[in-house]
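Down below is the structure, laid out as structure tokens.
Only a single protein chain was left out; the remaining protein chains are all shown in position.
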Amino acid sequence: MASSNKHKSISYAKWGYIFILPFFIAYGLFQLWPMFQTIRDSFYSKMTVGLIEYPEEFVGFDNYVDLFKEGEIFTYFGNTFIIWIIGFIPQIFISLLLAAWFTDLRLKIKAQGFFKVVIYLPNILMAAAVSMLFFAIFSDIGPINDVYKSITGSESPYQFFAHITSTRVIIAIINFIMWYGNTTILLMAAIMGVDPSLYEASEIDGATPSQTFWQITIPSIRPILIYVLVTSLIGGVQMYDIPQIITNGEGSPTRSSMTVVMYLNRQISVGKNYGKAGTISVVLFIVAAVLSLAVAAFNSKDQLAERKAAKLKKKKMKGALKI
Amino acid sequence: MTKLKRVLAGTMCLTMAGSMLTACGDSSSSSGSAADVAPVEQKKEGSEDSKNTIKIYVWNQEFQGLFRRYYPEYDAEKSGYDTTKNEKTGTGDDFLKDGKKVVWVVNENQGNNYQDKLDDALKKQADSDDKVDMFLIEADYALKYVNSGYTQPLKDIGITDDDTKEMYQYTKDVATATDGTLRAVSWQATPGLFAYRRDIAKEVLGTDDPAKVQEALADWDKFNDVAKKMKDKGYFMLSGYDDSYRTFSNNMSKPWVENDTIQVDDMLMKWVDQTKDFTDNGYNNKTSLWDDTWSADQGPSGKVFGFFYSTWGINFTLKGNSLEKSVDDGGKEEVGNGIYGQYAVCEGPAAYFWGGTWLCCATGSDNTDTVADIMKKMTCDGDIATNITKDTQDYTNNKSAMDAIASSDYASDFLGGQNHIALFAAAAPNIKMDKTTSYDQGLNEKFQAAFKDYFNGNATKDEALENFYKAAIELYPNLKKPS
Partner (left out) sequence: MSASTTDHVGEHTNKTKLLVRRIVAYVVLVLLTIISLLPFIIMIINATRSHPDIQKGFKFVLGSSFGSNFKHVFNNTDIPLLYGLRNSLIVAGCCALLSTYFSALTAYGIHVYDFKLKKFAFAFILVIMMVPAQVSALGFYRFMDSVGLTNNLIPLIVPSIAAPATFFFMKQYMDSSLPLEIVEAARIDGCGEFRTFNSIVMPILKPAMAVQGIFTFVANWNNYFIPSLIIDQKELKTLPIMVAQLRSADFLKFDLGQVYMMIFVAIIPVVVVYLALSKFIIRGVALGSVKG
């Protein structure tokens, strides 16, 4: 039995390679190969300014040393993180709340289908377009300022894009609007997957809805919460379109809304500083890879548990068959 | 789990190793060449197809429109161009009367996209059999192309000094290479003026007569005094931070860059100080160029005395913004609709220009005769220039044609009957363009952007300057901060 099993897996192994081959060829050709060049660039001093190409020169780790010595990259990672967290906290809060409501059998929310469709809708828009639209409503003569002026009685508008906090918050709000629907639906599915007997038990024990939520729901959906956190964080690291459009690429005011990818983009806009761009790319790549590792770790732990459970199930079934 | 980590680590190592491998494998280093104005040698001839195609690089549709309407050799019928509506209705290619095809390569300017694509095409030109024939450039970066081997001296394609003698000198200065050859020509001249509200002038200065208003605004000290008066009566002198920028930057005493070092001219710091004063004293409405508040300030609800605008800005942007009901919504361009007729123009405190587009002939073009003809007709021909100005109210680059209109009884309804062409004609010869560099566009933009933080109170003057250098060197990594 054992040997035939082994034999089987050997004879089918080539199919595994065949099936994954197109993916790896395409990836290697269109992503990996260009990426190698990016990584290579990071060890060279290399730039093109308009029509003038400067000779390239191997500089070892100088670009990295310069980048860290200059230290700006930390500021931009900081900006990116701050803008991300401002959006993420309400996102997870609202999404949890909605998911809890949608799944609450006693609450019986009507028109659920409608609400779910609507909250997901902003996700299908171009981020650039949404940014443009928000720029218009927060403008000095936009509707938000009309409201502001009528409430405060102030003559002059509040210049949202001239202040650090308001600019960051607006970017975060756009992120929030585009993504909270997605998160809600993920969390909802997770809550529906929780063993109903746990809820029955808590009801018998006379728990209040909030007690049930914090003591049963949250611990049960912890893996999904982590998944949401990590994927959102990775999306956050790549944040680009929205602050780019909102601040016209300047990361204004005083570069406080400049994200890492915007910073990367500035190295290759007019003058093409391939060396520095490559270095920032590699740093970004490493950060993203570390975050991916976190997903992988979380995922494999989860899978391990599941496999164990599956094995147990199989054993039980075998036992049952024997009987 | 540990196994997985090891696998992942292995993946990373492989990625890094791969990069080292490519690093070793590719030893050819590109030839770094500084600006060399000698024409680039062509290694390949254009194909038959390329010889029958005029390929033109542009970033927007402005020149396309003019070309179709005014170039005599354009085959309107074959190209599907409606000559009564002055609009292209067919979807096919454009053709010339000799059967040659005109191909427009339009790359929007967003994120330097136009120049990137153009640079790429020009660098490949020598080895390509599909030649670029003509491309368009703007003043702020004209020297980048003019001082390169990728543009042809115009005398080589048959455009003589005599052909260009009617052009304003500054339009030629902008496009003259270090070897003294003219390499680009423009159909426009874009002298700037100060456009002010007649009603506000009457109320605050007691007169709306352009000569008297000019007297009150003749230099910056007087200008600032008027600003205070405006404030006292509840008006703004200017709309935003950038409005007066070009009047300073066009009058710098030294070029932006020398020996790869950035130098900030005193004129620019004057602009900074003036704008900071204006902002802190409430003389401006804290807007930025082109934003909606800035546009609204030009309309009926605006409380701003005036705007620095050049030729096209007055006849298109300002006019459009002044209407209560826009033409698209069924409004008419006439007195009574918004503040149409309430503006007038005067020279203002300093001469400057804003905008303009130049035509270049690409080195390696296999249609130089056609390109030369296009240039001659569109930029040197007095009759066509007169027609363009009369039809579109754009100011064209032809001294005698413009002087003729200036001395005629031409009057603009929009400007309350003023003949502004006369003022343009007087202002155009005063424009100086001898301090330009190929970096002006980026440095001007970044300078204005960086100091917005200072005006807004988010940064000190030194911090703003520091941020400007940072942004400037990101843009042009070959440049240095002054030590």
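We just call them A and B in the order they show up, numbering each chain from 1.
Keep this in mind: a residue touches a chain if its C-beta (ideal position, glycine included) is under 8 Å from a C-beta of that chain, and two chains touch if they have at least 3 such contacts.
Worth saying up front: this structure is predicted, and the values here are computed from it rather than measured.
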- Item | Sole contact to the chain not displayed, among B:E45, B:E73 or B:E87 | B:E87
- Message: Going by the contact rule already stated, which one of A:V169, A:I185 or A:L229 would touch the omitted chain in the full complex?
- Response: A:I185
- Item | On chain B, residues whose C-beta touches the chain left out of the figure | 3-4, 7-8, 10-12, 59-62, 64-65, 80, 87-91, 104-110, 113, 117, 120, 292-293, 295-296, 299, 301, 312-313, 316-317, 320-321, 323, 326-330
- For chain A, the residues touching the chain missing from this view: 9, 12-20, 22-27, 29-38, 94, 97-98, 101, 106-109, 113, 115-130, 132-134, 136-137, 139, 141-143, 177, 180-182, 185-186, 188-190, 193, 209, 224, 227, 234, 237-238, 240, 261, 264-265, 268, 272, 274, 277, 281, 284-285, 288-289, 291-293, 295-296, 299, 303, 306
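Everything that follows uses one rule, which is that only the chains that are shown with their structure count from here on.
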- Query: Counting in whole Å, what is the centre-to-centre distance of chain A and chain B, each centre being its mean C-alpha position?
  - Reply: 40
- Item | Contact footprint of chain B on chain A as seen in their complex | 32, 35-37, 39-40, 43-44, 47, 49-58, 72, 136, 139-142, 157, 159, 162-164, 248-250, 252-256, 265-267, 269-271, 273, 276, 289, 293, 296-297, 300-301, 304
- What residues on chain B touch chain A, complex-wise? 1, 4-5, 8, 12, 15-16, 18-20, 22-23, 26, 29-35, 111-112, 115, 119, 122-123, 141, 144-145, 148, 150, 286-287, 291-293, 296, 438, 442, 449, 452-453, 456, 458-459, 463, 467, 470-471, 474-478
